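Below: one structure, written as structure tokens.
The other protein chains are all here in position, but one chain of the complex has been omitted.
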Amino acid sequence: TKDMKIALSNNYAGNSWRQAMLKSWDTVTKQAVSDGVIAEAPAFTTSENQATEQAGQIQNMILQGYNAIVIDAASPTALNGAIRQACDAGIVVVTFDGIATEPCAYRIAVDFKKLGSMQIDFFKSRGLKGNLLEIRGLAGVFVDDEIHSGVESAVKADPDFKIVGSVHGNWTQTVAQKEVAGILPTLPDIVAVATQGGDGFGAAQAFKDAGRKEPVIFMGNRDDELAWWKQQKDANGYVTMSASIAPGSSAFAFWVAQKILAGDKVPQDMTLPITVVTQDNLEEQIKHTEKGSVTNVNYSRQDVSNILAEGQK
Amino acid sequence: MSRQALFATAERLLPAITLGLLLAAIFTEQPRAMSYFGLNLLLSLAIPIMFATLAQMMIIAINDLDLSIGSYVSLVACIGSTLLTSQPWLGALALVCGIALYAAVGALIEWRRLPSIVVTLGLSFVWLGLAVTLLPTPGGKAPAWLSGSMRAQPAFAPLPIYFAAVLSLVGWLVVSRSSFGVILRGAGGNARSVARAGWSLLGIRMAVYGMAGLLGTISGLCLLGLTTSGDANLASRYTLVSIASVILGGGSFIGGRVFPVGAVLGAMTLTLAASFLTFMRINADWQIGAQGFILVAVLALRAMLSRGREAA
Amino acid sequence: MNPGSLAPAERTRPAAPARGSEVFVDLRGVSRNFGAVQALRPIDFQVLRGECLGLVGHNGAGKSTLMNVLSGTLNASAGTITVNGADLSGRYDVRVAHHAGVRCVFQELSLCPNLTIAENARIAHPALRGIGWRKRAAALMQGALDQVFPGHGFGMGDVVGEMPIGRRQMVEIARAFTETEDEARLVILDEPTSSLDQGAADQLIAAARRFAAGGRSTVVISHKINEILAVADRVVVMKDGTIIDDRPRAAWTRDSIVEAMGHAAERIRTTRVTTATADTVVEVPSSGSGSLAFRAAKGEIVGLAGLAGHGQTDTLLAIQSRAGGAKVSGEVALVPGDRVVDGVFPLWSIERNISARWLPDLTQGGLIRLGSERRKAQEWGARLALKTPDIRDPILSLSGGNQQKALFARALGSPATVILMDDPMRGVDIGTKQDVYAMIAKEADMGRTFLWYTTEMDELYYCDRVYVFHYGRIVKELVAAEISEDAVLRASFEEHA
Partner (left out) sequence: MTNIRNRLGSLPWVWSFVGAFATWLVTLVVSAGQGGGQVLTAALTFSAFTVLVSLGQMLVITSGPGNVDLSIPSVIALSSAVSMLVMNEQGAMIVPGILAAVAAGAAVGLANYGLIRVLRIPPIIATLSSSLITTSVAITIGRGLKIKPPDAFANLVTGKIAGVPLLAILALLAAIAIAIVLERTVYGRTVSAIGQSRRVARLADLRVEWTRLLTYVASAGLAGLTGALIAGFAGGNSLDQGEEYLLLTIAVVVIGGTSVAGGRASVPGIWGAALFMFLIVTMLNASGIPPGLRMLFTGLIIIAVIAIGGGEKALR
């Protein structure tokens, strides 16, 4: 595949996760290019976080003659038209993180439902019981709905928990902080907060400001979230957990695309493991996380083969 | 022709010139784009933007601004991918209601003399709320006739070119030539004068908003035909894009100065400007900024021409 | 356009004024108030068929308000309106008025600036629609302009906003005379000549006479008494919202009208004793072939004459912004004439409008002293006899002439030593004009320089020197003794190389 070209189509660059994702792509593809694995692998970001713009971007990539397009999709369905056109033009399409439902595309999915339900399972395992606050993402977006339905079904199945409040934090720390601060005074005691990532630290700040005792806040993978957790852990033995999707998934997707181009057989649907930080490996993870960034896993070609092989079993 | 007239003509032709320049740049960078297939790919997403732009232009013609057109287009796509497919009559009814609501908002704005900018901002939440309620997670499916017709491959030129030509012509006839268009632009130029001549500003505003609603509806359906499924946030950026397109096309925010042909060309230009970036290799950090530079460059051209005209 | 409406020119005025005494419009007990301001006290007002009615009165007398009621743009607070024998009270509005044949050219011009001449005709006529409406609209306007202002030189595709105010006024006047399925039976002209030069004003007067001769009616409002005397069959005088006098033309003289309006009869015009000094304060180099250089001295009153829109305003604006090589020593202030476009801040009070030019001088430690601002504004309001209950009222609550006075106060109250006046007496009543003339003379005595563009020939006699403009060039300089209507006109119409 040394004379082939792979492009990354990205729809948003405005937060640390996406920045880390782009960085992972950059690191891994630079290496791959200099190793002569691939001819080139540029990344493109739309100026607006919008499916229509990304669809246009993909159409241009078709014209540019890339052999494969790796997509972090703005919408699971709205790009289907453009993806179909790409497939028709003989281009390999791999979607990750934000996946697309178009059957011809490869999907590197994260089980977002599980990301929701595992939070409740964790609270349960901690022996908690009572009122929950749920912080959701951006309304109308696939990921938000998936995680939410995971949380919701788990809570429904468990009489011990009740969601007493729900706000939309838009995966943005400041928004989460603002929304939680607003609703908090109207809520009874909260034992735990279910989150979607990027919002845990904001929630913690809001609780602190309101002079309330911080409940168990499920964390994402941002450095600030882990740092706060560590600080609480050292101060008073605070226990929580973090689960997220690693920005290195872009590297994962790159290798998948490369393998397909190289002729390897790869399943249409793959699952990327959720990256988990626990009380025990917290310090370890923080050490590996760039300051101010997010916890990451940089997948090598070998890792990808291993994970795929495991998935086959 | 005098120098001044020359510059004035160039200024009028500016939207076409910038579009031409962009196309030329893209063709040089990627000769493959210069084909039926290539043009279709480059411009198909401009179709819904053209409609949204004309909708915005109607509103701008009477000195208002519509901050809700993007979410309205998204809502239409959501209705289209759910109700219209499953219960066509109900779906059609919902779309008609949307247009009627638009007209009602126009009436409210005139009746209470409200600033359109906040009313439509509020309205954008209403549309978005309805869309999220209807389609909490992206999906649904466009009616087959819709996605089929947007995939049509007519003879001679690709579909977007036909759309652009027809829209320009109809827009020009209705807004720039017809006797109705005069009243419309007159209301933007001097509403008091129009009212003093006995026209009902209420009627004019309702008609304008109703037409904007209709154009927005068509925009949503075209977009749905292209994407084949709905999404509550599908077209939120159309709000700003449509405003920018109207301005690129030579229109101004006040005074009833709008140009339908320019607006259509502006919509195509903006669509291409975004694509243009994909053809240039730019450092990832600067890709967003490069869009800004392109916008500035395109508009700077206009400034140069009008300077030239004034100096001549 | 109905060819009968503007019958062939009649050179001489008809001896018998009204054709029959049939009443066309009859207003009875009409009143109108704006909040506490009683703009119209209960008033009876008739217009006869075939009559040309002159309406005069001081600024704020209620003339425009009465005409607004008559044309349906304002509702009367009380009273009945009968048009053509039909009682229309209660359901009278613009549409009804238009249908009954009542047309109005408003004091504040109301064309759509973004539209062409032909398109503006469409705004006035619902019947102009369907295939070929553009052709019909253009023909309609062309016809009307040809009749009212022969030799006008307009193209029907010209955009109104790109014309100077005088030209816009011509278009709007002509539009009022156009007819489609609704005939024009009564045309109201509210200060139609305020921005017209003498030639166009004369054309209009002749056209109004012809119109009346065809059995239609006109109402003309003007502060130029000579025009009223030239055009009217009957003159009605208003004062403070009521009609105080109403006599046929023959029973009036210039002085009796002025007196009836409540002003002292005009002083005999004296040639000014110049106070010009030797210091040149304004200098504009010649703009090219055959054009004279412009110069003004300290204490001098310099007139800018010629046909309307021949570059006088541009010269004033160039001096203000010191463009085009203009050299000015000292501060400059402008009194605009086109108050809507150039003069008034519509959202502000009278006070703020007046003080806008003074702000830097009212400032102490970076803050405007509100007390002095108010005191000074009030003082200037009083000096110019501004007619308002409260200086804090919105500027738009003032009558047109009073708005103009506020603009005078803005410039005269400033520390500027050079005052530019862009035909500033538009719509100012005679009494005030006299006061302002006197004030200008006094200020000039004290060393201020006035550059005065005017379309009123009479005002040139107040000048020390006059430059005559023709197509953007200064073609003639007249010193005090040479100034006469004849000399100015001759210079304006001469062929210049």
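Structure notes:
All chains are identified by letter, namely A, B and C, in their written order; residue positions are counted from 1 within each chain.
Everything below uses one rule, namely that a contact is a pair of C-beta atoms (placed from the backbone, for glycine too) under 8 Å apart; a residue touches a chain by one contact, two chains touch by 3 or more.
The model shown is predicted, which means the values in this text are computed figures rather than measured ones.
Touch, as defined at the top, links the missing chain to these shown chains in the whole complex: A, B, C. Residue in contact with the omitted chain (choice from A:155, A:175, A:217 or A:260): A:175. Of the candidate positions A:81, A:98, A:150 or A:202, contact with the unshown chain belongs to A:202.
Of the candidate positions B:8, B:25 or B:114, contact with the hidden chain is made by B:114. When the missing chain is restored to the complex, the residue among B:6, B:21, B:34 or B:126 that touches it is B:126.
Chain A residues in contact with the hidden partner, per the touch definition given at the top, are 13-16, 18-20, 47, 136, 139, 165-168, 170, 172-175, 177-179, 181-187, 201-202, 205, 209-210, 222-224, 228, 290-293.
What chain C contributes to its contact with the hidden chain is residues 317, 320-321, 331-334, 336, 341-348, 352, 356-357, 359-360, 363, 366-368, 370, 394, 396-397, 410. For chain B, the residues in touch with the chain missing from this view are 63, 67, 108-109, 112-119, 121-134, 136, 240, 243-244, 247-248, 252-254, 285-293, 295-296, 299-300, 302-303, 306.
Just so it is clear, only the chains that are shown with their structure count from here on.
Contact topology of the protein chains: linear, an open path with no closing contact.
Of all chains, the one whose mean C-alpha position sits at the greatest distance from that of chain B is C.
Across the two candidate interfaces, B-C and A-B, the one carrying more C-beta contacts is A-B. Here B is the chain whose Cα centre lies closest to the centre of all protein Cα atoms.
Averaged C-alpha coordinates put the centre of chain A at 34 Å from the centre of chain B.
Among all residues of chain A, none touch two or more other chains.
Within the complex, the chain A residues that touch chain B are 13, 22, 26, 42-48, 50-53, 55-57, 59-65, 75-81, 85, 101, 138-142, 145-146. Residues of chain B touching chain A in their complex: 30, 32-33, 38, 41-42, 44-45, 48, 128, 131-132, 135-140, 147, 223, 226-238, 271, 274-275, 277-279, 281, 284, 287-288, 291-292. Residues of chain C that touch chain B in their complex: 71, 73, 93-95, 98, 104, 106, 110-115, 119-120, 122-124, 126, 128-130, 133-134, 161.
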